[in-house]
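Here it is: the structure, laid out below.
One protein chain is absent from this view; the other protein chains keep their places.
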Amino acid sequence: MDEQEKPLSLVLFSGTDDKLGAAAVLTVGAAAMGRPVNIFLQYYALDAFRSDRIRRHRGLSPEATPDLARHVLDHHGDHWSDLLRQAKEIGEVDIQACALTMDMFHVDRGELDPLVDGVEGVAAFMASASEGQVVFI
Amino acid sequence: MDEQEKPLSLVLFSGTDDKLGAAAVLTVGAAAMGRPVNIFLQYYALDAFRSDRIRRHRGLSPEATPDLARHVLDHHGDHWSDLLRQAKEIGEVDIQACALTMDMFHVDRGELDPLVDGVEGVAAFMASASEGQVVFI
Partner (left out) sequence: MDEQEKPLSLVLFSGTDDKLGAAAVLTVGAAAMGRPVNIFLQYYALDAFRSDRIRRHRGLSPEATPDLARHVLDHHGDHWSDLLRQAKEIGEVDIQACALTMDMFHVDRGELDPLVDGVEGVAAFMASASEGQVVFI
């Protein structure tokens, strides 16, 4: 398998808007190059994909100073969920919710945004991530 | 070397219970697939493996809202240190403390939990991590 065709696998743990933004930009970049992208939603990132709150402001990393935070919030870029939607249109992007976190946070499959393709355990994710690169955000 | 046999290398930097939990779950998943796992303990993650505090509550990421934090704390899963112990029983999991952090935090080898297999420098870790994937948590 050519290196370029190997998947990029993202474990999304954080659910702040800045980290989700960084993850969405990497996803768009990889999808534009024709690489499959596997996303696994854990903890606070999973919470961010619940349909009742996916467009809500989720705050920034604690290190955002008031000055930098203002720049992030004033920036007129696409919302991270729109970037992920675009990445799905141009490439092969699969978004799975972590079964363990679903159970921990008492989230049902029906509460997740349609961007999420399914629910799987860590073993299934690790199998899909055995090739290519794995990034934890 | 088959992709499946390549190691998963984790640089553990954070020492909060949620990130250590996420790391332990990835370790169990990789070990169950027969992949060797190399763990390198830096900064706050190293502090978490001192035998006098390994079972102590270490707090969660700052983005945990009171509601989500309650779900994390109420979840009756195994402690991350027990998950790592199980991963060592089913697979090849090597846990090394970062020599530089040991020096910085004035930690002696004898203060570390038996889960830790040794102390090494970053060069030795990078050599063991030259193949497979590297994840920073």
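In order of appearance the chains are A and B, and numbering begins at 1 in each one.
Throughout what follows, a residue touches a chain if its C-beta (ideal position, glycine included) is under 8 Å from a C-beta of that chain, and two chains touch if they have at least 3 such contacts.
Quick caveat, the model's predicted, so the values are computed rather than measured.
*Asks:* From the listed residues B:57, B:76 or B:106, report the one that touches the chain absent from this view.
*Replies:* B:106
*Asks:* Which parts of chain A are in contact with the chain that was left out?
*Replies:* Interface residues of chain A facing the absent chain: 3-4, 8, 18-19, 22, 25-26, 28-30, 32-33, 35, 61-64, 68, 71-72, 75, 77, 133, 135-137.
*Asks:* What is the set of chain B residues that contact the non-displayed chain in the whole complex?
*Replies:* Per the touch rule, chain B residues meeting the hidden chain are 11, 13-16, 42-44, 47, 58-59, 62, 100, 103-106, 121-123, 125-127, 129-131, 133-136.
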